[in-house]
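One structure is given here, and the rest of the page talks about it.
Complex shown without one protein chain; remaining protein chains in place.
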Amino acid sequence: MALDDKHEADGRVFKVVGTRPVRPDGIDKVTGRARFGADMSMPGMLVGWVLRSPHAHARIRSIDTSKAEALPGVKAVVTRKDFTAESDDVLDNCMAGAKALYDGHAVAAVAAVSAKVAKQALKLIAVDYEVLPHVTDVDEAMKLDAPVLHKDKTDETVPAGMSKNVIQRFEYGHGDVEAGFAEADEIVSRSFKTAATHQGYIEPHACVASMGPDGQADLWVCTQGHYMVRNVCAPMLGMDIGKLRVTASEIGGGFGGKTTVFLEPVALMLSRKSGRPVKMVMTREDVLRATGPTASTSIDVKIGMKKDGTITAGWAEMRYQGGAYPGSPVQFGAMAAFAPYNLKHVKTIGWDVVTNRPKQAAYRAPGAPMGAYVVESVIDELCGNLGLDRLSVRLKNASTEGAKASYGPRFGKIGLTATLEAAKAHPHYSAPLGPSQGRGISCGFWFNFGGDTSVSLSVNNDGTISLSEGNPDIGGSRASMTMMAAEELGIPYDSVRTIIADTSALGQNEVTDGSRVTFAVGLATIKAARDAITKMCSRAAKVWGIDEDAVIWEDGHAKPAGPNAGKFPPMSLAEIAAQASNTGGPIAGHHEVNAEGAGVSFATHMCDAEVDPETGAVKILRYTVFQDAGKAVHPAYVEGQFQGGAVQGIGWALNEEYIYGKDGRLQNPGFLDYRVPVASDLPMIDTVIIEVPNPGHPYGVRGVGETSIVPPLAAVANAVSAAAGVRLTELPMSPPRVLKAIDTARA
Amino acid sequence: MRYEAPRTLESAVALMAGEKGSAQILAGGTDLLVRMKSGFAEPDLVVDIKRIDGMHAITAEKGGWRIGAAVPGAALGEHAGVKADWPGVVEALELIGSTQVQGRATMAGNMCNASPAADSVPAMVAADAVARVVGPNGTRDVAVGDIATGPGKTSLTNGEIVESIFLPARPKHSGDAYLRFIPRTEMDIAVVGVGVSLTLDASGTCTAARVSLGAVAPTVLLDQKAAATLIGTKVDDAALAKLAAACSAACKPIDDKRGTIEFRTKVAGVLVRRAATIALQRAKG
Amino acid sequence: MVKVAIWGSLRVATEGRAEVEVDAKNLRELLDRLADAYPGIKPQIDRGVSVSIDGLIYNDSWFTPIGRGSEVVLLPRIVGG
Partner (left out) sequence: MTQIHVSTTINGDAGEFLCEPDETLLDVLRDRLGLTGAKEGCGTGDCGACSVTVDGRLICSCLMLGAEADGREVTTIEGMANGETLHPLQRKFLEHAALQCGICTPGILVAAKALLEKNPNPTETEARYWLAGNLCRCTGYDKIIRAVMDAAHEMRGA
């Protein structure tokens, strides 16, 4: 895609895009009618429960299910031996094979007539465990004498002689960092640690599976991607993909955590064995112990700066544990950490490490927040040491169009500088601070992507539009799609109704992730609308008896292209629709594409915090988000993404953490001690939407969902460090840690 | 499991005493139902005391207040009289959980749950509150501080039920306060809790004080050494410093997921100073 | 010929070169030729890669044209939340 200076949407006057209509699923969601994962029931339905390993690491010698099977009311028991599919990490994670690899790892499941019977049955399953030594800390797991989880998962990038828990090594960058450090007037090196956090969606995973003896199955599930669920589960069950129809329920949050499967294949297997529909719902404890939190990390970072604020070199070595299987998001941390800065010399090294913790899943810009945290903390410290303005230094070094990103490519049109300039001009930046208060700044970056997308748009006889897309609506995307269809077709928002179709209705759709939906599904929606427009123009041409090419579409009407085409009154979409049967049959548009060309996105966050020097308690006083959205289709939901990401980041920075005991068990598997921010912890979260159009989208849309969680860890850490008068180097900055840092600095 | 909702205290006592398996009282249920959900408690009998006359009553008695065992935090918080006399106790109860939990949670339940971190207990101990216990062998009054004997353990014997809690008459020029430390602003269990109740004479000199500490030992501590540092002083900065040091010295906390020994010990001293300052202001009116 | 930037940890497969040249007119040819010329890269290509062409990230579209002067960077497969 050429990086033309002019965007196709330049000068376009939008009528629907950029407004704030009520979302189409709104009434259902404020009246309790919306049906989420656990809200579905089917006739004859059983309930399924999972038996989970109490051990962090244990060989499973045998599982005796006979007593459970004999319990009246039990209709099926499933263990790993029921799955004959070839072993892979996702299946192993859904149901343990030879070893249980973390506290909470599923080892068996039961379907019974009631939860009470199912829970009784779980107690009757005898698992013979050989308990093995375990490791849950990333640095410990890399030691040569650490307990080893897998013998054969290390790949060719890992040098010989390391622990087998080290799975993969990544390296990025360019230039010569040593030469860069030699040019620096000031160098800061620090080591940081961040705890694992969970996406913390309020809706636990839930599904209802129904499989008949003919091998056809239906699955109702809360997921970020029902096509993914189908494509992953069918082979596990030895089914043809086409025989499994998956319907996405409303989804109660995901943030990346619902981009894989946990219960789904088990529910299908229980349904197959019992011959009855089976509903499975996780408890909150299950969610925290056995779904996919993000990585905990240990990172060393070194940055050099000249007295004028020029960053001469940046280096970081990052160690991420992603739980019991390969795939921590360390490469994205290593790629994204220095992305906001145009550096001559930069190098990052990443290590993917396994430990006896649940297999990580994506969490909003996976891997990037930790990278931004360490880099932005050290830049902040350098600015302090050199007495430089923190925003000016960032502006001086900011990546702009043509800059070579630390992960390789040169950037196209990007909006980082615009976010920094907006921050500098904002009253927040010059507002006075009181005693024990500090202000923190941080930038952040995320890639965004597109992927496979299918959209179908039917023109109904009365001129209304039914739009079908295949991506679960996790935060208002049906509203955005409705708006883009209405915009393109030139009809009112209320004339379009958008639904999330099941897997049998449309072609493949990638998961709702990577901030892709408004970009990719939006693009496909616009193209589907254009497809329908072409057909409608052709119908009008037929009616008028003129050439198709002589008809244009404007404001919801087909019109003759010019005086030479003939003199006909414009024909509205509704008029064309009413005559569809007479002019050739139903009219529909569709578009299937692997949407490429998602624009990267940058943000700058500003945070004021107050620290109680006697207790280490932190209060967030003020918070402002400046982020490039490319084009905000529904600004209220764009703001919502900014605010939600910022607050998840605040929680990560201050109080959220996975706490493992010496026994390798998770000590805080509940919302009581896994402390997500509550309403009284927070101020309003101000937002400033910057719009630097993405050349890869007809309206200029960039994904906005993920970037907003990248800067807050550092923005909060920098504010707290300023307020406390000491650099904090470990997340979360819980009160005991902050107090200890203050007391140590004073001693 | 059986569920019973007797209409009289006598029948409740009989049910509790007669149960051969495990029996639990259900007042607000905000602890019991959580323990049942997790499988921690699997009672054979649950006796709901909320249908018993008087359990929801707040009545004036001998210048003080008798609070029924089923009075939830929200109701106590709406009672102007108790709030005026014992604001520290009311505030402590109101700190427990959410608004939703306040709709159910009771002071008696908080006490009988016997958590070292129970918010209302240090405040009640500072207030010298007394629990009225009814059992098969009659009625007895027990100091609130003597109910819990260890985490999750109480001195109540088989069939005994707490019927009410009595907050004594408030002497003139007295004030109380309860402060706790939690990582968030709401919804957490106390990492440290501190209750202070003190009385001044006409000159502003402290003549009596009770200081209690929560979450720093297996049960709530009544810290008499700390109280002694206030008596005879004007509760000035010097006295507060001694108070803080005494409280920190009295702490015997543990390291756990909610806090460290070091943190709890230090913050107990910080909070007691702040709580005493609030109590002082209240005593001065 | 197209110049392709290779990330650090894959350079063991390119004899340490940060940039290699292959003859490719589109994404499919690029990945095929890379795997042929540098077999050590193949496991990573099989695990999944993204390719940045002139600053925009592509995942799978084989027939995405690659111009002569295009800046091409091999990246690990980008995922998201």
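For clarity, chains are labelled A, B and C in written order, and residue numbers in each chain start from 1.
Here, contacts are C-beta pairs under 8 Å (C-beta built on N, C-alpha and C of every residue); 3 or more make two chains touch, one makes a residue touch a chain.
Here the structure is a predicted model, which means the values were calculated and not measured.
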| item | value |
| --- | --- |
| Chains in view that touch the one left out, judged over the entire complex | A, B |
| Listed residues A:647, A:666 or A:716, member touching the removed chain | A:647 |
| Touching residue (missing chain; options B:14, B:58, B:101 or B:245) | B:101 |
| Given A:92, A:171 or A:203, the one touching the chain that is not displayed | A:203 |
| Residues of chain A (touch criterion as defined above) contacting the omitted chain | 20, 22-23, 25-36, 38-39, 41, 116, 199-204, 250-255, 281, 283-284, 474-476, 634, 636-637, 639-641, 643-644, 646-648, 670-672, 676-682, 684-685 |
| Missing-partner contacts on chain B, residue numbers | 1-3, 5, 26, 28-30, 33-34, 36-38, 46, 48, 50, 72, 74, 97-101, 103-104, 185-187 |
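Here, only the chains that are shown with their structure count from here on.
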| item | value |
| --- | --- |
| Which of A-B and A-C has more C-beta pairs touching across its chains | A-C |
| Computed distance of Cα centres, chain C from chain B, in Å | 67 |
| Between chain A and chain B, centroid-to-centroid distance (C-alpha), Å | 44 |
| Mean-CA-position distance for chain C and chain A (Å) | 25 |
| Chain B: positions in contact with at least two other chains | none |
| Touching two or more other chains - residue numbers and ranges from chain C | none |
| In the complex with chain C, residue positions of chain A that touch it | 1-3, 155-157, 168-174, 199, 254-257, 259, 329, 331-332, 335, 347, 349, 362-366, 407-412, 446-452, 513-516, 594, 596-599, 695-696, 705-706 |
| Contact set on chain B toward chain A in their complex | 38-39, 181, 183-189, 191, 257-260, 262-263, 266-267, 270-271 |
| Residues on chain C engaged by chain A in the complex (per definition of touch) | 5, 7-12, 18, 40, 43-44, 50, 52, 54-61, 64, 71, 73-76, 78-81 |
